[in-house]
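All protein chains but one are shown in place.
Order of writing sets the labels: A and B. Residues in every chain begin at 1.
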Amino acid sequence: MKNRLSLFNVTSLALGFAFLYLPILLLVVYSFNASRLVTVWGGFSTQWYGALFRNEALMDAAWVTVRIAFLSASLATVLGTLAALALTRYGRFTGRTLFTGMVYAPMVMPEVITGLSLLLFFVAIGFDRGFWTITLAHTTLTMCFVTVVVQARLLTFDRSLEEAAMDLGAPPLKTFFAVTLPLISPAIAAGFLLAFTLSLDDLVIASFNTGPGATTLPIKIYSQVRLGLSPEVNAASAILIGIVTIGVTIATILSKRSLARAERNAL
Amino acid sequence: MPPKTSSVGAVRRTFSPWSDPAAVPLIRFENVTKRFGDAVAVDNLSLNIYESEFFCLLGPSGCGKTTLMRMLAGFEEPTEGRITLAGQDLAGVPPYRRPANMMFQSYALFPHMSVEKNIAFGLKQDGLPKADIAARVDEMLRLVQLERLAKRYPDQLSGGQRQRVALARALAKRPKVLLLDEPLGALDKKLREETQFELMDIQHELGMTFVVVTHDQEEAMTMADRIAVMDHGRIAQVATPGEIYEQPKTRFIAEFVGDVNILEGKVIGQENGLWRVETAASPTPLTIDDPDEVLHAGQAVAIAIRPEKMVIRRGAAAPGTQNAVTGEVWDIGYLGDWTVYRVKLASGEILRVSRANASRFVENPIDWDEEVHLTFAPDAAVILAE
Partner (left out) sequence: MARSLTKRLVSGVVPAVPFLWLVVLFLVPFLIVLKISLSDPVVAQPPYTPVFDWSDIGGFFGKLDLENFEMLVEDGIYLDATLSSVRIAGISTLLLLIVGFPIAYAMARAPVRHRPLLIALIILPFWTSFLIRIYAWVAILKPEGLLNQALMGIGLIHDPIIILNTEAAVYIGIVYAYLPFMVLPLYASLERMDNTLIEAALDLGCPPWRAFWAITVPLAMPGVIAGSLLCFIPAVGEFVIPDLLGGSETLMIGRQLWSEFFSNRDWPLASAVAILLLIILVVPIVIYRDVEARRLETQR
């Protein structure tokens, strides 16, 4: 019985991961296709990568996207961490219910609504649409994700560590920087990465809030894709996938190593 | 203080500032009350703790002992009353400005700092010169015998080693008082016993005041100069371990500390300074030597007798034997050092009697279902007014 169960388990994992990874794999494989027809294999070639780097519009869009992602993720990390502290350390303050509502709603609210409402807001206050409006919009969305990630860490945080620091003579602010911050920093870093990726990836909110000179990569890719499949987009995608894979692999290895160390030392 | 009690327990007989009216307490709780919403955690409690004392707060969970300690450390403020430490009123003094350090139940070692960094943390907050900090850290590491593990991180230590680091860290600042919250709770039995004596040695060596919170009566009995037994936010009794065990003030204390048999009865009167008490357990009244109690005839009382203070013999008691009850053996538990008999009386009550196994072999030992009788001396029992 045990064997049959585990065979079933292995099969579901294998099928699940095949479903998740095959499309991405095919995308990467066909980025090396010599043929302009994306679905017909015409031999191996790296020509589309060359074309990609010569495509100035695409490169500009990539640069704009990275700048927006970095800025908004940094802002979101600060705001989200403050919000998480407020929600876990400030007990019942006035407006707490409204606060939690405003933190959770943007995460599940359809992006079209968030995008539209921010756009109307920017128009209403006469703020020119462009780089900054996208940055502010992304900050608002992604700070909520940072809040949830950091909040989860703070809730499992052993409060007696902070009490110990205070007991040993460290005032609250010093306690925060000497004990709390170092211990929640992995969660903060994870929150930053999440915010960065979400911003990098967003099409809908950026489309609503974009303006002259602020075409992000997703907007650019989307407009190309609507015209049909393009091998250049395949190449761009493959590069993005490569970067993410390397990053996540390194992070996994690092966390695995620290886990192994902890396990070894527990013996 | 009756002369009889000064010989019981492991009291440092020369050290008893609490019985010296001229002694000034180091810590004073004066009518302290702490409420959390509607719940009263500490109820109008007054208590004095003296310098160099090893003081235990003992009680079941939820009795308020931890709250009391946290008020001393500064993590909670009393709702009413005041706490002074070395004459200083602690009201409004934050934890980081109090000359009291705490060893946490979870140890609360900073996982991102090495052993020596953990120990140095408090000293750094005081802005001591680097050389002084290093010297003190070395001294502390020697004291808890962890010199070789200075560079390790908490997750690289065993439970016992962590406990020592936590102790060293709290001791490093030489606080006026060291607070220990269930200091041995996370250790296994063997290690716990060893560590109890180590803690006593360290306390003796440093002459520091220790206040320990524990729910483990054996731990409290072993280590403390005095124990405060707490129940529902109040202090039930403050006394030396010997007094707590031999002269419990209430039924709660008698039952919480050690094993005890309780016989319910009614006072008949006093004869030659001894109380005569009528019980269902014995056809003749029992004679109890407890001169401190002020009782009146007809009063309902409980008689408390420790299992080791009764003698078990085969057969029914001879008529006229003082303080004898007859019954049959219900259970026998062999514990190695002790054998525990549970004896069912005709009245239906079950009494526990223990006998030290002083020799390796016993001829014709008492067996299950045998008729036996139990006797005890008048001064072996205590009367507890209901």
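We adopt the following convention: a residue touches a chain if its C-beta (ideal position, glycine included) is under 8 Å from a C-beta of that chain, and two chains touch if they have at least 3 such contacts.
What you see is a predicted model; the values in this text were computed from it and never measured.
Peer 1: Let's see if you follow the contact definition: name the visible chains touching the chain that is missing.
Peer 2: Every shown chain touched by the left-out chain: A.
Peer 1: Given the contact definition stated above, which residue among A:140, A:160, A:180 or A:215 touches the chain not shown here?
Peer 2: Here the residue in touch with the unshown chain is A:140.
Peer 1: Which is it among A:43, A:110 or A:212 that touches the chain not included here?
Peer 2: Checking the options A:43, A:110 or A:212, the one contacting the hidden chain is A:110.
Peer 1: Identify the residues of chain A touching the omitted chain, counting contacts across the whole complex.
Peer 2: Counting over the whole complex, chain A touches the hidden chain at residues 1, 5-6, 8-10, 12-13, 16-17, 19-21, 23-24, 26-27, 30, 38-40, 79-80, 82-83, 85-86, 89-90, 93, 95, 99-106, 108-113, 116-118, 120-121, 123-124, 136-137, 139-140, 143, 147-148, 151-152, 155-156, 173, 197, 200-201, 203-204, 207-208, 218, 221-222, 225-226, 229, 233, 237, 240-241, 244-245, 247-248, 252, 255-256, 259.
As a convention for this text, only the chains that are shown with their structure count from here on.
Peer 1: Could you work out how far the Cα centre of chain A sits from that of chain B, in whole Å?
Peer 2: The separation of the two C-alpha centroids amounts to 56 Å.
Peer 1: For chain B, which residues are in contact with chain A within the complex?
Peer 2: For chain B paired with chain A, touching residues are 73-75, 94-98, 100-102, 104-106, 108-112, 121-122, 125-126, 153, 155-157, 169-170, 173.
Peer 1: Can you name the residues of chain A that touch chain B in the complex?
Peer 2: Chain A reaches chain B through residues 158, 160-161, 163-171, 174-175, 178-179, 182-183, 261-262, 265-266.
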